[in-house]
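All protein chains of the complex are present and in place, except for one that has been dropped.
The first chain written gets the first letter, and so on, giving A and B; residue counts start at 1 in each chain.
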Amino acid sequence: MKKLGFVVMVLAVAALPALAQQRVDEKRPAGKDGVVEVHNVAGSVRVTGWDREEVAVTGTLGKGTERLEFSGSGNRTLVKVVLPHFSHHVDGSDLEIKVPAGSTLDVETVSADITADGVSGSLELESVSGTVTAGGDPRRFDVKTVSGDVEVTAANAPGRAKSVSGRVTLKGVAGAVEASSVSGEVSVTGGSVSTVELETTSGTITLDAGLAKDARVEAKTVSGEVKLVLPSNVGADFEVTTFSGDITNDFGQPARRTSEYAPGKELSFSVGGGGARVEAKSFSGNVYLRKR
Amino acid sequence: MSAGTGAAGERELVRAAQAGDLPAFEQLYRSAVGLVYAICLRMAGSAALAEELTQDVFVRAWRKLPTFRSESAFATWLTRLAVNVVLTERRDRGRREARLAFSDDLDSLAPPAPAGHPGTALDLEKAIAGLPEQARRVFILHDVEGWGHGEIARLTGLAVGTCKSHLHRARALLREVLGS
Partner (left out) sequence: MNCREVRALLDDLVDGALQAEERRAVEGHLRGCVECRTSEAGLRALLARIGALPRSIAPAQDPWPDIARRIRTGEVIPLDFAGRSRRWYPLGAVAAAVAVLVVAVALVTAVLVGRERGARVAQSPERPATAAGVTPASLDLAQAQATFDAARTQLLAALEARKGSLSPETLGVVEENLKIIDRAVGEVQAALARDPGNRELPALLMTAYRQEIDLLQRVVQLPSRG
């Protein structure tokens, strides 16, 4: 009997989903370099670092949302938009979150767009179809989407950005980075890259940047095209191979057939006294080495 | 600082690391991280958890270095420490157990390789990953890492007889699943 009463009480207390949009304005103390975990299915999530030892959440919860879970334990803070189990239509929630600047972020959404900036911990950002934009100077980044576009402007951080069909763009990156997409375009622009690994199946790979003295650039694709645009005075050793694609080389040397009897072209040469290493491999896509 | 490979070089690195030389410790780390990660991954059953555990192992190793006596090899000491860390971690215990606790007959999504067929490395790793937790741990320590029952018993806190039955069960389940 007691047990039944308890169950009934719990059911009565369980919150009903919000029938209208709800505003959110809450804050909690948090360690200066703890972990902040954010979950939101749809809508948007915008996280910025600040100099308070507090996590502050403002914004609106979409119609149909059950509640916002905002809790913490030890050095972890959780911000989670909780949806009712049997929901037919729930509107997205838009969250603006401020976190201590030393925090590490772990954000997961389904279709909500994610923007993260101004934290110096690690960034781990995942979405299915939302776009992800990451900036600032994190210790490391790890961004994954299925169809959402990804843009990372994280100056010196090492990291990885992957999508399946979304575009992956890295701007002004100087750390050891990896970017891949199956069919989306992968592009690296600006700054002076150090170690870059780019991979696609059919997406185009574009690199338009400077190279650090001992940079390592590796671009691999099956049927996509590879376009590398480099300073005309670059010092690098190049190694380019394709199976059935063409190689265009602004830097002079023409490609040669790997064998008289089988398809395949390769091109190996050095310019500007060498130093950096640039490798491009494709199966059927063309490779373009361009001078800026 | 670069030290030669081999036992003498390792002793030098260990001494330096014990004195607080972080780059020397990094070299020790580079030579051993694969071993540690392999143990963590197979025993913990999750890459994310294994990465966190690997970190914990090396952070703890740094702190415990003063207790390392160079009679045994560094890798042996380190892997023992790794096993200790894996066995005592408390993270996410409830969810992890719920995820991995399922019945003895591995409900594979594809039938196991027919008897006589060599099978792939994947079949084997999958079969190991599917073992019940305690049996898997004992199995990995005994058959993959080469420990004796006495050591396994000491570290897991199980009786030697219990360890032996876990091992027996693990091997039997693997043979059943792999069809040998």
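Some points to look at:
Rule of thumb we're sticking to: a residue touches a chain if its C-beta (ideal position, glycine included) is under 8 Å from a C-beta of that chain, and two chains touch if they have at least 3 such contacts.
All values reported here derive from a predicted model rather than from experimental measurement.
Touching the missing chain, out of A:22, A:202, A:248 or A:286, is residue A:202.
Contact with the undisplayed chain is limited, among A:56, A:146 or A:212, to A:146.
Which of A:82, A:182 or A:229 touches the hidden chain is settled by the complete complex: it is A:182. From the options B:12, B:51 or B:151, the residue with contact to the unseen chain in the full assembly is B:51.
Contact between chain A and the unshown chain involves residues 35, 37, 39, 41, 73-76, 78, 106, 108, 110, 122, 128-129, 139-140, 142, 144, 146-147, 158, 160, 162, 164-165, 180, 182-183, 199, 201-202, 220, 222-223, 241, 243-244, 258, 262-264, 281, 283-284. Touching residues on chain B toward the chain that is not drawn are 22, 25-26, 29-30, 33-35, 37-38, 41-42, 45-52, 54-56, 58-60, 62, 88, 90-92, 95-96, 98-103, 106-110, 119-126, 128-130, 143-145, 149, 164, 167-168, 171, 174-175, 178, 180.
Just so it is clear, only the chains that are shown with their structure count from here on.
If each chain is reduced to the centroid of its CA atoms, chain A and chain B end up 32 Å from each other.
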